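Since the structure comes first, as structure tokens, the remarks are kept for the end.
Removed: one protein chain of the complex. Kept in place: all other protein chains.
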Amino acid sequence: MDYLVAFLVGGVIVTIGQIIYDSTKLSMGHVMVLFVVGGSVLTALGLYEPLVKLTGAGASLPVSNFGYVLTQGVYEALLESGLPGIFSGVFRLAGGAIAAAIVFGFLFALLFQPRK
Amino acid sequence: MAGKFVGKQTVTFSSTPSVLETFSIVGPMEGRGPWGSEFDTVIDDEKYGEKTWEKAERKLVIEAVSQLLAKSKLQPSDIDFLLAGDLLNQITSANFAAAAFPISFFGLYGACSTIAEAMILAAMLVDGDYGEKVIAAASSHNKSVERQYRFPIELGVQRPPTAQWTVTGCGSILLGRGDKSPKVTFATVGKVVDMGAKDSNDMGSAMAPAAADTLTAHFRDLAKNPSDYDLIITGDLGKVGSSILAELMEQAGFPLAGNHIDCGASIYAEDEDVHAGGSGCAALAVGFGSHFYPKMLRGEVKKVLLAGTGALHSPLSTQQNETIPCICHAVAIEVI
Partner (left out) sequence: MANKSQQQAYQQLAKKHIPKPDYLGNSLRAFLVGGAISALGQGVTNFYLSTGMAESEAGAYTAITMIFLGALLTGLGIYDNLAKIGGAGSALPITGFANTIVSAAMDFKSEGYVLGMAAQMYKIAGPVITYGVTSAILAGLVKWLLWG
């Protein structure tokens, strides 16, 4: 069941992106930025967290989730230490993924050559 | 206007320089296309044994020029000028390749119109008695061009239906004095036309107005019609640009008589994922050199009008949301 929910929700989220991509002149890079910012906004409105809780990977795999984990990190730090915490929390939840992306990106680029 | 001018944009050649020889080298995907068996050389590794894509393109140019010399049984010292260009910044492929030959060199940039530009200037040099034998060459490489103008090669991008696929290859053409047919009879030098197109994924509709402008000028200057030619051969308008050109020529009062063929739209096999067709400097250079020139030698085709179109934008101008200025040069080649 959770697989089906993840499939459907993840599918719907990326389909929104595909429709934006096809019907505008925006590049996929623009759509990614739009999704991340969208994730931050939905988190501020308190909407993204329930979506992740309900649908699991369906909401947490698309890049909009990046906006959610970044925002959630900021929010948690603000809760703990007030305004002085505003910069310290942003990578709290997302740091692992960013570090992984940088390190794997570096290593695989060393190992492989572009081919086609 | 000077004596060799006809009308406003068209020049004639009193000595009608000959197209003496051609040589084409292409990549594996072009080799699988309908003209695949006609190219002189088809490489099976797009990197051509080099470390970078840019080096691979350079090697294509060196190969095309040296093999053209070998095919014509000539030495570099027999050639008076080399005219070449490509799509990379500061035309590095042509510049670096030219360093391999002790031949006086003009580097040209006309984007994908470069081979037509080079052939016109080569014919002028020969006709003006500045040289006896001149080589015109133009190259493009799918990967080096993709890197410069668009995205990293392994980036997952879905290309829109108007996108074209840059041809990997280099075509070199030897022009000179002589009796050999076919000969260069007329050339119409294009003006830059900017119809406000901005989509760098849609070169065809950006370039079509430039093609229509130059072709119209050609027919008007010479009081000819499209049907006076066996074939009107464009370089890389692709499917979209070709269909727009047909409508524009109709409007201009010179309807194409079913004798228009676009190298970009014809060079790849039907099942290749190339959307609107091929593009790049090499499209017209190798298409004319290996497909149409032999047809002329065999006498199957007697009069052709080559029209090379070029989109004169840069990655920077695209980022700054500028329009895409375009040009088209036309050169008439006839079996006399």
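By letter and in written order, the chains are A and B; residue numbering begins at 1 in each of them.
What we mean here is this: contacts are C-beta pairs under 8 Å (C-beta built on N, C-alpha and C of every residue); 3 or more make two chains touch, one makes a residue touch a chain.
Owing to the predicted nature of the structure, the values given are computational and were not obtained by experimental measurement.
Residues 2-4, 6-15, 17-23, 28-29, 31-33, 35-37, 39-41, 43-44, 46, 52, 56-58, 60-67, 70-75, 77-79, 86-87, 89-90, 93-94, 96-98, 100-102, 104-116 of chain A touch the missing chain (whole complex, contact as defined above). One chain is missing from the display, and on chain B it is touched by residues 51-54, 147, 151-162, 193-197, 202, 205, 208-209, 240, 243-244, 247-248, 273, 276, 323.
As a convention for this text, only the chains that are shown with their structure count from here on.
Between chain A and chain B, the centres computed from C-alpha atoms are 46 Å apart.
Chain A contributes residues 21, 25, 28, 114-116 to its touches with chain B in the complex. In the complex of the two chains, the chain B residues touching chain A come out as 143, 152-154, 157-158, 199.
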